[in-house]
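The complex is shown incomplete by one protein chain, all other protein chains being positioned as in the whole.
Presenting subunit A:
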Amino acid sequence: MRIPILKLHNYLLISIQIDLDDQTAIQFQEDLLSKIHKSGATGVVIDLTSVDIIDSFIAKVLGDVVTMSDLMGAKVVLTGIQPAVAMTLIDLGIHMQSVPTALDLEQGLLKLRQEVEE
């Protein structure tokens, strides 16, 4: 299964709408990095509104993809993390403090614009 990555001007937009298994998550990581490379995108929004579970593996993959994209020169913002997911992540002891987040897609794009312009 592949997660679609949409391009909008200099940004890439991703909305994850499936229950992520490990393989799909790893595939997504690769797809996103190669898309950043090909498109020269400077910002990425990954929207997690429809994701109702993030376990430690998916959290690691998401955290890694933020760091990897950053290394390539693209800023990533995670948006739409559900209340239940946020609570579960803290129970797991995963704080994701170095990961930029925003309430929703709109706020995420605003945050990206600020970060990219800095």
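Throughout what follows, a contact is a pair of C-beta atoms (placed from the backbone, for glycine too) under 8 Å apart; a residue touches a chain by one contact, two chains touch by 3 or more; residues count from 1.
What we mean here is this: contacts and distances are computed from a predicted model.
Participant: What is the missing chain called in its UniProt entry, if the choices are "Anti-sigma regulatory factor", "ATP-binding cassette domain-containing protein", "Tripartite tricarboxylate transporter permease" or "Adenosylcobinamide kinase"?
Facilitator: "Anti-sigma regulatory factor"
Participant: Give the residue, chosen from A:Leu12, A:Val44 or A:Ala59, that touches the chain omitted from the document.
Facilitator: Considering the complete complex, A:Ala59 is the one touching the chain left out.
Participant: What is the set of subunit A residues that contact the non-displayed chain in the whole complex?
Facilitator: Considering the whole complex, subunit A reaches the absent chain at 19-23, 52-57, 59-60, 82-85, 87-88, 91-94.
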